[in-house]
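Just one protein chain is left out here, and the rest sit where they should.
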Amino acid sequence: MRPENYRPVKHPPSHEYELYFGPNHPGIEGNYAIRVRLKGDVIIEAIADGGYLHRGFEKIMEERLWIQNVALVPRICVPDPVPMEETYSRAVEMIGGLEVPVRAQWIRVMLLEMSRICAHLFTFGGNAATIGLYTNMFWGVTMRDYFLDLFEEVTGARIYHMFITPGGVRRDLPEGFLGRLGNLLDELERRMPEFEDLFFESAVVINRASGIGIISQEQALSWGVTGPNLRACDLPIDLRRDDPYLVYPELEFDVVTVEGGDALARMMARRGEVIQSIRILRQIIARLPSIGGAIRSPLPNPLAWNLPVGEAYARTESSKGETAFYIVSDGGPRPYRVHVRGPSSMHAVQVLEKLLIGARIEDIAQIMFSLDACPPEVDR
Amino acid sequence: MMSYVADFIFMPLIAFVTGLGLVLMARRVRAKIERRVGPPVLQPIYDIVKLYAKKTQISHGIMHDLSIMMLLGGFITAEIFLPVPGFDGLAGEGDLITLIYIMMVPMLGLALGVGSCANPNGSIGISRALTAMLAYDIPFIIAVTGACMAYGTTNLIEIVQIQQAGGPASWGAATMPLLAFGGLLAVHGMMGKEPFEIYIAPAEIATGPMVEMSGKYMGALFIMQCFQLYTIGVIYTTLFLGGGENWPFFLAKVFAVVFISVAVTNVYGRFKTDTMIRWMWKWPTGIALAGLALVMAN
Amino acid sequence: MSLLLRRRFFWEEIDLMSLLDILLLVAALLASGLFVLGRGSFAGWLATVVYGLMLAVLAIAGLALDSGVAFIPSAMSFEILGRNLGWRLDGLGWFFALLTVGAAFFASWYGSGEWGRKQKRMGLQHALLALNVLAMLLLLSSGDLLSLFIGWELVSWAAFAIMTQGGGPAVAAAYRYMIYALAGAMAVFAAIMLVQNVTGGLGFADLQTAISAMSTAQVWVLFILFAAGFGVKMALMPFHLWQAPAYSETPGASSAFLNAVSARMGLFALILVLVKLTGLEALGSLAIPFTFMSAKSALMWVAAITMVVPTFIALMQTDARMLLTWHGIGQGGYMLLGVLVGTSLGTAGGLMHVFNYATYQAALFLAVTAVIHRAGTSDLDELGGLITRMPWTYVTLLMGIIGLAGLPPMNGFVSKWMIYKSLLDGGQPLLLIMAFAATLGTILSVYKLIHNIFLGQLRREHQHLKEAPVSMVLPMLILAGIGFVTGFMPGLALNITDIAQRAIGGDMLPHHLGGVTLATGSLNMLWVVGVLIGAIGAGALIFYLLGNRRYEVHQFDNYAGGHFLSADIRYHFSHEFYPGLARVIGPWYRGSIVRAEQGIGILVNVAGDLWQAVFRVAYTPLYMLLVVVLGLVFTGSWGIVP
Partner (left out) sequence: MSDKLPVIEDQPEICRSVDAGERSVWTRVMNRFADHCRARSLFVLHYCTGCGAIELPPTITSRFDMERVGVSPMVTPRQADILLITGYLSIKTLKRVILSYEQMQSPKYVIGFGSCTINGGMYWNSYATVKRLDQYIPADLFIAGCMPRPEAVQQVLLKLMEDIDAGKANGWQDYYNNYDRYLGNQQALFGESWHTPTDVIAEAKHYGYLADGTMGRHTDLLLKRADYALDRVPEDYPERGKNERRLP
């Protein structure tokens, strides 16, 4: 069997060899592969090998109704699904001219930030596991699980919520939810010093993460790096601030930037974002009860809902970077064309390939996890 | 003659059973630190029996099989040459130096077997394991040398007797604390626990040496882990903690030595190979050399 | 052996004096005969048989020496410049002679079969090998300082001749060797002249009287000249640079011979002059001012550095033969260290290590030569997976590396154990730690050797290789077998080293078949190896009785992260085998000694150019004037001073 992606090295120099990193490898994030050519343990060439998770989203979405696609989009990025729903819904709203009620906007922001915390906690865990620090992973994933409980309470699902629909959100918050969210945030803040001791300030972690996978500012801008990875290069670019959507202009938060551009800086940028997300959520807890009104603007019969002809581009700052949907409607019940702009396809393919050159075997997993790419979103 | 037979049969068996307990302790301690329940008491046995009971057993050639035999054989030999309460039969026929080198035989066997699997991950794992051995063995050897100089003998039985004659005050840990501490750090590296777990490194080289081990081959590695923890614990106990007066005390000491390692391991990440060498050649080596200087000065 | 001596044997009937004569005569006849007949296909076998006969003669001589004969004199003697040159074989020389002839026996056997037929000028190689044997026997049986020097020169030139056989880089390496050897010979000659000046004699006894008569400074000069001169041959640091390229470029069988014994000639001379004649007490009392060290401990440290540094250089080699020769240099350090410790245990350990080293190093070189014979290269990056194709060669190499690394059950462990133990008992913990470190480095290095050649992925172009022929496999297996047997029963080898040790003088090491029993920890290899084999047998029982039958899979049925492997994917991890270690100790390989050597070369060149310029340029009158003025000043001062 010759696998489709295999390009053989016909007569390699005798001191080089190939190694397959993934898809069935614990050092890889999800079902993804990197083929590396090595000399000793230094990487000469790395070729990202995706496509293991390809489902043809953009094609499938053309065959489903506008409202059916709400169920499909969160599956594009598994660890951080809410921005997908939100962005898709917002693009549809832009074409359809729907107005989202203010309360729904606040709830959306709350879910977005909760999802960001979940994704970052997950990444911390994965990042720690690449260097054998499983304790952090066990604690972090458990912490995330408590957030998933809250998601379940609001949306009825742990992972794929399908909660944000064009025009608003599906349901209002349950009774006493904000209190429970507040308690959980207290708990997270109480646990943060533990994580600091264990992970962010651990000498081993700092030793290993600093200086690997360095992206300079120019490289970051020319390679299309977005999100925390960009802000780890000390570039204060954040869509929530630069191209505000929903109710972000009303919220106080800092754009976290870290100097360095290496794996450690990217981790620290995410840590700062978790703290900022907690801050945002606290403001929401304080203000949401005072905001009344509907949670959804009325839709026509969703099964026979033709959007007007038009196109829209909506973008969101997700935990991975800039997530965007470009949707074209030809006036029918289904999208004419959907394009998903995921941040991970830049991070996991072009950036990763370049960062790995000159790195060592032991850095591969760490660089990949520090970029926090999301393979299902790369492959779509 | 009968005492020899008893040695040959019971010493490896005791080592294995104790090793199972040590493995269980390591897993339980880890579970507790990770705030979970952890495996049931018989889990190490289940794992080993399960692996041996696999219905297909994949081999990568004769050397792969031979390596498993060398692995078990080397450790069984090491167990027989260890002085434990009640069984000192052969500890006098080979001394501490012999024991240290016998312990390298299973390592060499494993290395050869992994090499014959022809998996680059395995080869890198062995390369790292040998590098790690060079890193931790130097402070360990210094500690051993210092202890031997202090006791004036390499005969294991005599080392134990010297320490037991004077009670806990004459234990190696009390008379030469620096050497004992340096040795303890080296022993931590020897057990291959984080931050020195560079040769398993799942996220880097997919468990390295174990990558092509399956079925009873993997089962042998699990058994090896039991033997390894036990042997290291006993050697350290013999050198610095007064050896064994009787079984309860002796086992308590062995468990304590291993416990120190497994208790601190879970809050560290894994060093890079070169960081580990630098660390090992800096701190434990320095401490052990200072201890050696003290021993020589006396 | 004492049992055997109760009866009268035939060698007691014949004249003992003639045993050495027979040996030298046979060697000379063989060498000259091979120069004439070497081209015949039978030449190798003839030489092998003759070496076998010589071994038998040596065995008889050994029995005689063991029975208390001090030495076996030769009838051969010359009168040169009023000095009587004599040859006689004592226990020390006999021990080295045994190794020499033994190594020649196996090398010749190996070269007689298929391997020899593939060589271009095998006849010359056979002849040169015989010449080397003759030269070494002359050296080993030298009876005074002058004959020692003659033998020394003969050995150097004979080795030079055999080294140039490879052609190309071999000639350059041999030339480099020759420069070192000549420099060493000059040092030895100067030392001998010093002795002659003081005592007026050249006998060994004269050396002893000279040392007692000399001032400390003179003894120091003598010591340094001898140590440096003989140290060149055994590649003591810092005179080690020539050996690895010179030995590894030599064709296979000869290379095995050179590696096994040639460098040990230096050790022989050092033992003879410094240990036997000068005595370790004299060396120990030769203190270095302002330090705690003496000449003896300085030499021990040199030996220890020779042990460690070349071992770690070997670790970084990418050629199998280079790797092994660098280890050869390192192993020499163990032997010298053991002998210099001076206790009976240390001396026996050092001498036994000479014997052990000869067995496993010869086996290793023959195995590597077999690999070159089949696969065409010894580049560690271009081999791999040969275990399925050349299993017996693998077995030899495996046993050899276990010996080289000094692990049980091979003999290398026993001698190393004795050296460790003697260092520990002699209160030298730092040297012991260095010895341990060198052993650890050796383990890393030899694993790389066996992994890169025999384990891992089988290359596509090696899919159809066959095992080496019996004529090659058998000698190396026998050598490895000797290594195992003397590891299992070290008493056999210790019986042989006893003869040498008795010749050196000092206490004898009490030993038994299984090893030694000491108050501070003993070694009984019968138990160790027996239990190890039994336990491996138990491991085999566990392996075969528990669990289902094994099923051998193809090499490509392998975990590759879920990928599919095929023959044209190269996934063998061989180059830079210890990258992490290389990153730590890599900066240490700055090659300071290499640069020093180059610097000396440049200095010599510059001096030569200057000297040349002095004569070439047109200032001759000026120089004449200068010379005249200096001459006047000299004569003037001459006149003033008295």
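Here are some notes:
Think of it as A, B and C in the order they're written, each chain with its own count starting at 1.
By definition in this document, a residue touches a chain if its C-beta (ideal position, glycine included) is under 8 Å from a C-beta of that chain, and two chains touch if they have at least 3 such contacts.
The structure displayed is predicted, hence computed values, not measured ones.
In the full assembly, the chain not pictured is in contact with A, B, C, by the touch criterion defined above.
Of the candidate positions B:29, B:111, B:162 or B:206, contact with the unshown chain belongs to B:206. Note on the undisplayed chain: of the listed residues A:17, A:52, A:163 or A:369, the one touching it is A:52.
For the chain left out of this panel, the touching residue among C:42, C:78, C:551 or C:588 is C:551.
Interface residues of chain C facing the missing partner chain: 460, 463, 548-549, 551, 553-554, 556-559, 562-568.
In the full complex, chain A touches the omitted chain through residues 1-5, 7-10, 23-26, 30-31, 45, 47, 51-56, 59-60, 63, 71-72, 75, 78-79, 122, 125, 137-139, 141-142, 144-145, 148, 157-160, 353-354, 357, 376, 379. Within chain B, the residues in touch with the undisplayed chain are 27, 31, 34-40, 42-43, 45-47, 49-50, 53-58, 202, 206-207, 210-215, 218.
By our rule, only the chains that are shown with their structure count from here on.
Residues of chain B in contact with at least two other chains: 120-121, 124, 206, 272-273. For chain C, the set of residues touching two or more other chains reads 559-561, 571-573, 577, 579-580. Note for the complex: chain A touches chain B at residues 17, 19, 25-27, 41, 128-135, 138-139, 142, 198, 202, 204-205, 207-208, 360-362, 364-365.
Put simply, chain C touches chain A in their complex at residues 379, 381-382, 559-564, 566, 568-577, 579-580, 582. Residue ranges of chain B in contact with chain C, taken from their complex: 8, 12, 52-63, 65, 68-74, 76-77, 80-81, 90, 92-98, 101-102, 104-105, 108, 111-112, 115-121, 123-124, 126-128, 130-131, 133-134, 137-138, 141-142, 145-146, 148-149, 152-155, 158, 198, 206, 211-212, 215-216, 219-220, 272-274, 276-278, 281, 292, 296.
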